[in-house]
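After this line comes subunit A, so read on.
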Amino acid sequence: MNPALLIAAPLLAAFIAVIFKKIDKVVLGVVAVGNIAYSIVMAVLFTGATQIAIGGFAPPFGISLVLDSYSLIGILLVNVAFGLILLMGTKLVGRYGIVLAVSLAALNGIVLTGDLFNLFVFIEVAAISAYIMTTMNKQLKHTFNYLILGTLASGLLLFGIAVLYNMFGSLNIIDIASKLAISGVSAGAMVLPIVFIFAGLSVEAKLIPFGGWVRGVLKKSNSLVGPLLVTGYAAAILLVFGRLTSTIFIMSDGLKIALTVVAVATLVLAEFTAFSKKNLREVLLFSSIAQSGLVVALFLNGLTVAAILVLVNNVVSKLVLFALSAKIADDTGTDKISELKGVFTKYRVLGVGFTIAAMSLIGLPMFFGFVAKAQAVMSLFESGNLWLPAVILLVSVIEGIYIIRILTTLWNSGKEGQVPSKDAQKEYKLNGFVKVSIVALVIGVLIVAAGILPITNIKEFLSSDFLSFITRSMGGV
Partner candidate 1 sequence: MIQYLSIALMLVGIYGLLSQRNMIKLIVSLNIFEIGLNIFIVSIGFVKDGLAPILTSNHNSSALLYVDPLPQAMVLTAIVIGVGITALALALARKLYKTHGTYELDEMEGE
Partner candidate 2 sequence: MSKKERAVAKRKKKWDGISNFFRANSIWMLMYCTGCCAIELPQAMTSKYDMERLGMGPMATPRQADVILVTGYLSVKTLRRVIYAYEQMGEPKYLVAFGPCTINGGIYYDAHPVIKSLDQYLPIDVYIAGCMPKPEAVMNGFQDLIDMIKRKEANGWRKYQENKEWYRENQIHALGELRIKDEFHE
Partner candidate 3 sequence: MITIIISILIALGILVFAFLWQTTLSGITRKIVGRYQKRYGPRFYQNFRDIFKALSKRGITHGWVYSFGVIMAVGGIMATVMFLPLFGIVPFPGVDNFFIYVYLFAVGMLGMAMSAVGSGNPLAGIGVMRALTQMVGYEVPFMIVVLAMIYGHGTSSLSELAAIQQTSGFLSWNLVKMPIGTIVGFICLLGMLGKKPFETFIAPAEIASGPMVEYGGKQLGMLMIMHELATFIEISLFVNLFLGGATPIVFGETTVLVGLSSVVGFLLKYSIVYIVSALISNALGRFKIDQVIKYFYKVPIVLAIIQALIVVFLGWGV
């Protein structure tokens, strides 16, 4: 099974779409479905970690793709998320079919690639398609901001990569990792490339203070771009983060603390910001920033499994939440929470899907979020860290408050101090909500299933092969 097909097919689709402009949506749909199917097939047939060389150069020379359980999760996540977002926002695709196809290719590339420079290229391609996509929001000023920052970030990343190349003479991640293991480069020497790579990735991963572009771009984004940037992009970038931290980030204690401080500060500050916001999409985007911070913090502490679970939970639930919020905002013209009282009384299925996703996000048991949070907290305990779990749990109180504030308002009309009644219900009209509702509900069912099944025996689950094989086969070594 050659994973390169996942990258090649969308690229091909993009070219076809350039030529045959009329069928771009069809091509895009076919590619998206095909990618999902192909990645599922790959997951089923997966036997062990492999490196696939591109262009006939054997690794470490030339470009290679890495197919291990880690990237498998990545491509599943990215492709499924992409497919679902596309399904929910088909109408919005418009003339952006080509860009979307390119971005799909780039995202798959980011997840799969085993080569640092190739990574840079894919990130750039993904970023460029993101810049173009964000013009859909008609917020060009913010797009320009994003463009400047994104370019600067990839410049920093490239600088870091260049320094690494200078040090090891290789661009292959696995190769660098093995060289690191052999040569025993001092942690001090690694500070420069790590900080630059970290900074470069952080801009895309939206860490505070790097991701300054996020608010402007996502605040008014529609149900196609927003979810894609929050889920697909975030997932891909964070997975890269994980791969790099677990392989080539040999950090001194000081650096580790410094980076962890950035990640934890992002977690805390972003949750605080989300708490202070009054608009649905703004709340959600800051919440996803916070989750990125949490994921990065977990990666930095070497807790790959927990980080992946948190990431998956965030992707899945944010997908639903952001898509539905953007949908509601598109159709009602506002996403101010206080102006959306009782939206769900009419659109109950939508509401149920939203609620399940939200409750998973805050990590209530019986939902997948609990599994993720439990894993995070427990593995932090196991690594002897007592304060980070406390921070995570305290912050999720704040998170819970704003999520529940949204839920109670959106489910119940009526003034404060009065019993809600049907007469006081404001009329809302959503177009084509059936498709969205079904997607939300299906994801909801999956979240609940994924939340209940592991706790059948959480103790064993948390130490099961299923999870540990992610780390075991990671890096292909």
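How were these picked? Simply put, all candidates are chains of the complex that A comes from, given by their letters.
The definition used in the following text is that a residue touches a chain if its C-beta (ideal position, glycine included) is under 8 Å from a C-beta of that chain, and two chains touch if they have at least 3 such contacts; residues count from 1.
Nothing here was measured: the structure is a model prediction, and the numbers come from that model.
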{"item": "Among 1, 2 or 3, touch partner of subunit A in the complex", "value": "1"}
{"item": "Touch list for subunit A against partner candidate 1, complex", "value": "117, 120-121, 124, 128, 131-132, 135, 139-144, 147-148, 151-152, 154-155, 158-159, 162, 165-166, 171, 216"}
